[in-house]
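In this view, the complex is presented without one of its protein chains, the others remaining in place.
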Amino acid sequence: MNNDAPILQVEDLTIALPSGGDRATAVRNVSFRVGRGEIVCLVGESGSGKSVIAQGVMGLLPKSLPVQSGRILLQGEDITHAPLSRLRELRATRMSMIFQEPMTALNPVMTCGDQLDEVLREHTRLSPAERRAKVLAIVREVLLPDPERIVASYPHQLSGGQRQRIMIAMALVLDPVLLIADEPTTALDVTTQAQILKLVLDLQHRHGTGVLFITHDFGVVAEIADRVAVLRLGDLVELGPKDDVLRRPQHDYTRMLMAAVPTLRVVERASDPAAPVVLKVQGLQKVYADKRWFGPAREVHAAQDVGFEIRRGQTLGIVGESGSGKSTVARCIVRLIDPSGGSVLLGGDRPGERAEDIARMPAARLRPLRRRVQIVFQDPYRSLNPRRNVADAMVEGPMNYGLGRAEALQRARQLLAMVRLPESALERFPHQFSGGQRQRICIARALMMEPELLVADEAVSALDVSVQAQVLDLFEEIRSRLNLAMLFITHDLRVASQVCDQLVVMSQGRVVESGPAHRVFGAPQHEYTRALFAAAPGKDFAFGVA
Amino acid sequence: MLNFLARRLASTLPVLLIVSLLVFLMLRLTPGDPAAVLAGDAASTEQIAAIRASLGLDRSIAEQYLIWAGHLLTGDLGQSYYYKTAVTTLIGQRLEPTLSLALITITLAVLVAVPLGVLAAWRFGGWLDKALMGFSVAGFSVPVFVLAYVLIWIVSLKLGWLPVQGYKRLADGAGTWLYHLVLPALTLSVIYIALIARVTRASVLETLGEDYIRTARAKGLPEVKVLMRHALANAAVPIVTVIGIGIALLIGGVVVTESVYAIPGLGRLTVDAVLARDFPTIQGVILLFSFVYVLVNLLVDLSYVFFDPRIRY
Partner (left out) sequence: MPATDFEKLSVESATVHEQPSAWARVRRNGSVRIGGAVMALLLLIALLAPWMGTVDPSLFDAASRDLLPGQRGEITTLEGETVPHRFLMGSDSFGRDIYSRVIYGTQVSLIVGVCTALLSLAAGIVFGLGAGFFRRLDGPLMRVMDGLMAIPAILIAIALVAMWKGSLLTVVVAIAIPEIPRVTRLVRSLVLTIREEPYVEAAVSLGTPTWKIMGRHILPNTVAPLIVQGTFICASGILTEAILSFLGVGLPPDIPTWGNVMAEGRAQFNEYPHNIFFPGIFLAVTVLAVNILGDGLRDTLDPKMAKRG
């Protein structure tokens, strides 16, 4: 076999969608190749069809998504309409796949060792002893410590990163020529993601595997791709070497995407040090206690000794990985959960104004103060009551405080204009809007209360890159026009670099570093912060700049 | 795991307590005076008062409950008004037929329903699936006693294959014992099969939609292995749960089935006791059934330890 022959050839592939959907085909006339030892990234926003292609190659698509035309060739063999028996022979031996959610991709009632062993039992004739040796060897190769223990463990006893390594081990144990990775790091923390990406690169390099890597994260693409294919609504709009596509995009859509990706470079932003303090948090603490019958009560310190302040017209960002406590802090500030200790002081910096500590304030006294702090949540699909139209959603807040419906609707119209939605949106229901539009409605709803502080809890994390760019622009515009203070919670460093003046870095419930954003990004002091920034994929890559 | 076990056991006790309270209150809230009923129409007020005192009905409700509960704990369910023997004796006499019927029904139902449910889920949308779903709804809807009469009509009266009614003790020979129980067990099992098959199908279907099934297929495993090792093992918990919960349906069905087939079991005892307004017996039987139900479900919950390693560790 010629070593230059491509491992995977996809020629003019068209896969149909069931009737009644948005469009007739999931993907249309898509062609690309993956060569030996090469990493090709399939990138696109939601609905682009990238996952469909991945599953189509493996033959895992349901009958409702048939291949209408085109060919898929694995090492020259046409597997487009191969019988299931042939596909099963090829799976794990010549082509393997790893998936997005390590939590659910492993059978919870089988040990990891058994699940690895299964692959060998199915495809080889090795003896039990030989199989065990191979299993331990691959577990070591994916850099899992204490292989004997890991092999005997159940998936729920491992962390997300460890589970993904098991997935990779299962995929590579028989040394396939093609590895398909469907968003394998999307559900992982930044630091874990960096480790997994490095692992994939190392293994791929060592074994010469061709990799088809599906992702929506351009940072990841910049980090590992050799060649890039950009998909939009089922069409392949651009294909080429990484530098060409990411620095000198040809197609309009790709250019737009490159412009939408936030850079990791922070420009020092003008801020007024004399602006009054809107929020001051001191020693904030949240402890969850799990009382048990046997053994001492398990205490989880979700937030410990957290402190910072936000001035008017400023955006403070809290970054951290999962379990860092950033969401807990946000919810304590908005009093959706009650802090266990510390103080949350609103205002008090202007003459004649008294600071109010809302941390442990009883509900009745809290009510009038709620309007000063408003929040936008992460999931636009669950942030609006599906049974109430936009008008009702928006006037609910002000009407709670005595504003009449007519006046509230008037304000609603103004705010809808500010978030660039038409007035006709008032009559419509949430399901008639896209995710990005819904998020704008939520922002407008929060602004209806004329708050001093707007909290955005991962407000753009669930949005596509291009939509995210729009919403981030919107946040900026709102902040400058209304001179709002903003608290921006995110795990995405690029997003933080784009909107934040001040930055707080949290890990395991504590603040590890804080300061002006450009200083923290430019010269991080704490070891964790440095590790966090070092792990950001594609950090030195300049998108759209030739 | 210990925490799970402890918590589960601890939550059973209050339930048993409340059951006993409810059963006690249910029958104490009767309008009319049980003492008067017992004494008969011709009794004098003194006689009624004497009976009331002997039954302890002249004390406060709380005292009565405590005395009654105290008796319970020593295994004394009181004296039947009607049969004039200890309730426990009555129950002892009627236990074998009901137990026989129940066990045969459960065995039959589980052996039939679980494989059917699994097959229906595996061949989702196929003829077996549709047939099973149709049967399931019908099984739920046709009342037990109507079904019983239809079966009796066809099998016993027209075809003469099986006896119409009656019960033969196991001591008299396993053959006749089974012979007399086939039709009742078949009748009773229909609703149980309908329930278990439906939940089995739903559970397996849901499991087949999980991500790890996709992983198993991506590893090149044949469908049979995917079904057995990956799907079923994870679908077990809801299936076992519903077998436990379905016992309540079974108990209800037993009452009717024994009535139609003239089986001298606990179900018949319940109906007879109710018609005779024999409160101690009614209480005793209801308590027995409820406690059994609670215990069965406790065992089911504890069995999760075997099915789900997440509970073990």
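Chains: A and B, in written order; residue numbering restarts at 1 for each.
Following the convention adopted for this analysis, a residue touches a chain if its C-beta (ideal position, glycine included) is under 8 Å from a C-beta of that chain, and two chains touch if they have at least 3 such contacts.
All values reported here derive from a predicted model rather than from experimental measurement.
> Can you tell me which of B:6, B:22, B:53 or B:299 touches the chain that was removed from the display?
For the chain that is not drawn, the touching residue is B:22.
> Which of these touches the unseen chain: A:414, A:432, A:483 or A:525?
Result: among the candidates, A:432 touches the missing chain.
> Which listed residue (B:4, B:82 or B:149) would be found touching the missing chain in the intact complex?
Answer from the full complex: B:149 touches the omitted chain.
> Among A:397, A:509, A:524 or A:538, choose the residue that contacts the chain missing from this document, as touch is defined above.
Of all options in A:397, A:509, A:524 or A:538, contact with the hidden chain holds for A:397.
> If the hidden chain were put back, which residues of chain A would touch it?
So the residues of chain A touching the missing chain come out as 22, 45-48, 232-233, 252-253, 256, 259-260, 334-336, 367, 370-371, 373-375, 377-379, 382-385, 387-388, 396-397, 400-401, 420, 431-437, 442, 445, 449, 464, 466-467, 469-470, 473-474.
> Would you write out the residues of chain B that touch the absent chain, in ascending order?
Against the missing chain, chain B presents residues 11, 14-15, 17-19, 21-23, 26-27, 29-31, 137-138, 140-146, 149-150, 152-153, 157, 164, 199, 202-203, 206, 238, 242, 248-249, 251-252, 255-256, 259, 270-271, 274-275, 277, 282, 285-286, 289-290, 293-294.
Heads up, the rule we're going with is that only the chains that are shown with their structure count from here on.
> Please work out the Cα centroid separation of chain A and chain B, and write it as a whole number of Å.
Roughly 50 Å separates the two chain centres.
> How about chain A: which of its residues touch chain B in the complex?
Within the complex, chain A touches chain B at residues 58, 60, 87-93, 96-97, 99, 101, 104-110, 118-119, 122-123, 154, 156-157, 167, 170, 292-295.
> Please output the residues of chain B touching chain A within their complex, sorted ascending.
Listed in rising order, the residues are 2-3, 6-7, 10, 210-212, 214-222, 225, 229-230, 233-234, 307-310, 313.
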